[in-house]
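Please read through the structure below; I'll follow up with questions.
Left out: one protein chain. Kept in place: all the others.
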Amino acid sequence: MSSELEDLFKKIQAFSDERDWSQFHTVKNLILAVSAEVGELAEVVQWKSDQELAEYLKTPEGKTRLSEEVADVAIYLLRICQQQNLDFVDILNQKVEINASKYPVNKSKGNSIKYSELK
Amino acid sequence: MSSELEDLFKKIQAFSDERDWSQFHTVKNLILAVSAEVGELAEVVQWKSDQELAEYLKTPEGKTRLSEEVADVAIYLLRICQQQNLDFVDILNQKVEINASKYPVNKSKGNSIKYSELK
Amino acid sequence: MSSELEDLFKKIQAFSDERDWSQFHTVKNLILAVSAEVGELAEVVQWKSDQELAEYLKTPEGKTRLSEEVADVAIYLLRICQQQNLDFVDILNQKVEINASKYPVNKSKGNSIKYSELK
Partner (left out) sequence: MSSELEDLFKKIQAFSDERDWSQFHTVKNLILAVSAEVGELAEVVQWKSDQELAEYLKTPEGKTRLSEEVADVAIYLLRICQQQNLDFVDILNQKVEINASKYPVNKSKGNSIKYSELK
């Protein structure tokens, strides 16, 4: 893993270790935490029109709030990886490959049809 | 950014560009997609006891399924970062710092009390 | 409770009892199931513009799909109520009262500002 990402991983692991929080971080609980944080991410955008949202995300407040909520979701995903010994970059690379075969360019270009409905 | 993570980012961007999918990837839609993928992640664990889940996640099938669902959520988070010019590693580092000040070790060690309830 | 709603409740309870599913329906698991079903609800709308979505929801297919996903979320909420002896209509009535005091008409009319930000 790259040193930058490795440093982040170590920081997240240390944060949890220093607080003795591994006892709470079962996979099931971490997935509930991901769901809780996604709820906060949804709250950022829930009542804004696309136009209002675009304006809001140009402001420092909007940009910071979105960043923090995205980060909260991601931190718990990284905790799942740490608890289950999954390599974050590897599993994303592999999933992009799978997605590429489920959504061939010639069938999926310019549409959002689900792979199971593609003809 | 590190070359490994940079490569992943480029791959995810290229995947979307080749299919002309940026038109669908508004922030609001991407957050809905994050919510949809978290639903699939929840489905992996929803009816299993902690014991059954631990067994399942030791199997190749369980490990692969969890990996793929974590990756799906993460890929959409990275798409939000790409659409909004957020540096994924930076925003996570910053949020860990914020969390560290919200949850001081001497108050939070060994408990899961929310920061707003800490005394 | 009204007979119509009571009949629905009994049907949902009987569905679970006949399959001996109460063993899986812990509150934590039911909340994960709610999250899983909300993911499917999000999937219905995730890539559609407001205009496309309005068209889709006028079609029998769109209307049926939305109805089924809303129902799936609601059924698990009702299961939580059954497991915890909560009166569905009562708790909603009470929450609407709470919301009414958090969002007074004179402060909230025509805006979507969160109660904690209202002045």
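Chains: A, B and C, in written order; residue numbering restarts at 1 for each.
By our rule, a contact is a pair of C-beta atoms (placed from the backbone, for glycine too) under 8 Å apart; a residue touches a chain by one contact, two chains touch by 3 or more.
This one's a predicted model, so the numbers in the text were calculated from it and none came from an experiment.
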| item | value |
| --- | --- |
| Touching residues on chain A - with respect to the absent chain | 24, 29, 32-33, 35-40, 42-43, 45-47 |
| Touching residues on chain C - with respect to the absent chain | 1-5, 8, 11-12, 15, 18-21, 23-24, 26-28, 31, 34-35, 38, 41-42, 44-45, 48, 50, 53, 57, 63, 66-68, 70-75, 77-78, 80-81, 84, 86, 88-89, 91-96, 98-100, 103, 105, 108-110, 112 |
| Hidden partner chain, residues of chain B it touches | 28, 31-32, 35, 47-48, 112 |
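By our rule, only the chains that are shown with their structure count from here on.
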| item | value |
| --- | --- |
| Mean-CA-position distance for chain C and chain A (Å) | 25 |
| Set of chain C residues in contact with two or more other chains | 32, 35, 47 |
